[in-house]
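The complex is shown incomplete by one protein chain, all other protein chains being positioned as in the whole.
In this document, chain identifiers A and B correspond to the written order of the chains, with residue numbering beginning at 1 in each.
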Amino acid sequence: MKRRLRDVPWALAMLLPSLALIAVWTVYPLVKAIQNGHLRCDVTGTKCRDAGWGRYVDVFKSREFQHALSVSLKLMVLTVPTGLVLGIALAVLADKQLRGIGFFRTAFSSTVATSVAVASLVWFVLLQPQIGVLADLFSGIFPVLKNPGLLNDPGTALFAVALSSIWANLGFTFIIVTAALQSVPRDLYESAYVDGAGSFTRFTNVTIPMIAPTLLFVGVVLTTRALQTYGEVALLTGGGPNPQQSTTTIPYLIYGKNSLIHNDLGTKSAAAVLLFLLSLIFAVVQFRGLEKRVHYGS
Amino acid sequence: MRASRNVSLAALVSVGLLAACSGGGSITDSPSPTTAAPGTTTATGGSSATTTPGTQATTTTVAADTLPDCPVDALASITKPVTITFWHGMSGPLKDSLTKLTDAYNKSQTKVKVKLVGDSYENTADNYYQASAGNRPDLVQLPEYQVQAMIDTKTTVPASKCIAASNFDTSKFLPSGLAAYASQGVQWSIPFNISNPVLFYNKKAFAKAGLDPNKPPASLDEMRADSAKIVQTKASTYGLALESGFDSGGGWYVEQWFAKAQQFYLDGQNGRQARATKVLYNDSTGVQLLTFLQKMLTDKLAVDVGDNTTTGYDNLLKLADKTQPAAMTIATSASLGPVLQVLAGGQFPNILPNDVGVGPMPGPDGKPGALIGGASLWVVDSGDKARTAATWDFIQYLTGAQQQSTWATETGYIPVRSDALGLEPYKSTIAKDPRFAVAGAQLAASPDAPTSAGPVTGPLREVRTVLAKAVAAIFKGGDVKKALDAAASQADGLIADYNARNTG
Partner (left out) sequence: MAADTVRGARKAGRYVLLIVVAVIVLFPIYAVLLQALKSGPDSLDHPRSLLPVDLTLSTIRAAWTQGNLGRLLLNSVFVSLMVTVGVVITSLLAAYAFAFLEFPFKGPLFIAFLATMLVPAEVTVVINERTADALGWINSYQGLIVPSLASTFGVFLVRQVFLQLPGEMREAASLDGVGHVRFLWEVAAPLSRPTLGALALFTFLGTWNAYLWPSQVIRGDRAHETIQIGLERLKNNDISKINLVTGGLVVAALPIFVMLVVFQRQLVRGLTAGAVKG
């Protein structure tokens, strides 16, 4: 009993920095946002009226939020499976002790060095109708590249944003899946080979199950990134193109400078809280899957 | 596989989320009074969402004694230099020019030091509204759609107070410039940079099509006829580049066209006599106008370059496009300086600075005139007498005749006062390059009518955003009346919501 209490001053001192920072910058904002979510405030955010907890339902059901939700979900569907498949494909492709394989591995990992801003602006430069090289090279096959441009056409804008995200995440996915592939014990492959399994069967029966927890982890990260997509939208399309606002994700609805609610503290808070609940739901769904699939190298 | 079960679970959740919700309103709708929680403090004044539309309030004026004072004499008694912060929305060559002016002011006297902080108009406005009292600047430049919203913050010293206190002579100022920033009997801010939309066109394409390169179209019908000739003779792929940005083709220009047609855009006489409660743009004027533009697109005489949010000058770039250019576009006169600069750098070899022609913005039936665009200077009520006086001193400098002459020359803005027109360097600039004089002449041609003062309402920027979306839908082939009605209804909701939150 005395031992437990003796450490308390030390524990307090050592925990204080982290606890204080997290309390102020993570816990407090969440609580305050929940409080703000049922207020309607004036332009300066100081004079507020209570609109009731029903405000959360109103915001959730509103056209703009539902649309942003569908955009975020669409983006998730576009980027997560594709990102996973490409990451696996590239990792498997480069998982051979060939001469010069190091160069290829570095090349495939290279996009991990790009930030959201860099990756988005790279694709902006490539796709801009008047200055972009892709727009000039391929407008014969895809006239939309020039008129009005992949980022300005409501039908293709979200695909362009997804493309930029997939490319940017490729390096990360490749590195992680490669590490996972390398951790699969070789004797498992050997015994499968001895059992007469062909390379495809070995892949599906040995590789995939063994790297499944990693794949789920990557899936979680990619899903989180898809839900958090803000910078790509701000830099590539500004939330447009109008009138469908095809690329306004939930974070852009909250923070985007072209958003209808950018001056409305109460509504922004409500939308942020709804985003939190959404992330929670997806995290819980995916972590439950993770928990059940973790092998410990048996 | 378990993984697939979790994927399908996630999918189910997603579908469930979306399906659970249907028939929601707009995220900006005010709650109806019956569902408000008990004990709420609803806004006084009774302007809730259930007010019957069309009830015009009577003309209102704001009494001068309810507004903060402007202590212009405070500078005389200071002991050490005063530093003031100026938040502005200029960028590129415009920013460079402003910096030069400010440096000259700082050097020319020792009492006041001005510190510049620049960002986009939107960010500057957002930052101002969100800043707490101690973090506001002393002077802020805000665009022409930020008038009512600024008035409602009740954080500024009206310019009229400063004008009266210092006997500032505003007789030479452009009347329309002052009127743009006056409402309910008070001059709230002072115009600093004035622009309006003008027609940019490719003279080479005009010549190739057999049109007189010095005679740009003056009316919408002429613009269409010229486009037809250009497309027919293949002088250019398209006659006109249209875009639907909120601060340009999709929003601001519509207000301009209404002013040219001498029609009101908002009730309350554009919100200047009484607080506006609804928009009027879904009437026959608006429908005719947008149907006309839509027809140009379907007849392939014009091309839609999108909503222009990424660069802000997508339509101008279309003029320089190598493979599918357009020959004309409407853009703000403030772009003239930067456009000539980039062309002079040889960036786009197929169009040279002298190939660019500038004409007035074509209007319905060729009726002339334009609304004031650009931005104005607001004195922030910091409570500090010396800083307020210093701010007013700087404003007098920035709007001085000589400074306006230099400013207009370097930027392409119109001088805010007529006595700047006769001063160098502006005098010889417009003599040598008449293109810079087009915007000013267009403004001078505005009829002396109440419609020439432009719409004013708190959420004007959001109203424009909503209209811009409708315009984008129309450009893509949607039903004009339906789109305008839907936009009008949402705009009315926005205005009602704003009024509910900000009055009383």
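Assume contacts are C-beta pairs under 8 Å (C-beta built on N, C-alpha and C of every residue); 3 or more make two chains touch, one makes a residue touch a chain.
Since we're looking at a predicted model, the values are computed, not measured.
Q: I'm checking contacts with the chain that's been left out. Which of A:29, A:54, A:81 or A:143 qualifies?
A: A:29
Q: Which of these, A:76, A:94 or A:285, touches the one chain of the complex that we don't see?
A: A:94
Q: For chain B, which residues reach the chain that was dropped from this view?
A: So the residues of chain B touching the missing chain come out as 87, 91-93, 117-120, 123-124, 126-127, 130-132, 134-135, 310-313, 316-317, 335, 338-339, 341-342, 345-349.
Q: Please identify, in ascending order, the residues of chain A that touch the omitted chain?
A: Given the touch definition above, chain A has residues 3-5, 7-8, 10-11, 13-15, 17-19, 21-22, 24-30, 32-33, 36, 45, 90, 93-94, 96, 98, 101, 104, 106-118, 121-126, 130-131, 133-134, 136-137, 167, 170, 172, 175-176, 179-180, 183, 213-214, 217-218, 224, 227-228, 230-231, 234-235, 250-251, 254-255, 265, 268-269, 272-273, 275-276, 279-280, 283, 294-297 touching the missing chain.
The criterion applied here is as follows: only the chains that are shown with their structure count from here on.
Q: List the residues on chain B that touch chain A in their complex, please.
A: 2-3, 5-6, 9-10, 13-14, 17-18, 21-31, 35-37, 39-43, 120, 122-123, 126, 129-130, 149, 152-153, 155, 244, 246, 250, 303-307, 309-311, 314, 317-318, 320-324, 458, 462, 465-466, 468-473, 476, 478, 483, 494, 497, 500-502
Q: Show which residues of chain A lie in contact with chain B when the two form their complex.
A: Residues 38, 40-45, 47, 49-55, 58-66, 69-70, 73, 124, 128-131, 136, 139, 146-149, 151-154, 212, 215-216, 236-243, 245, 257-258, 260-264, 267, 271, 278, 281-282, 285-286, 288-289, 292-293.
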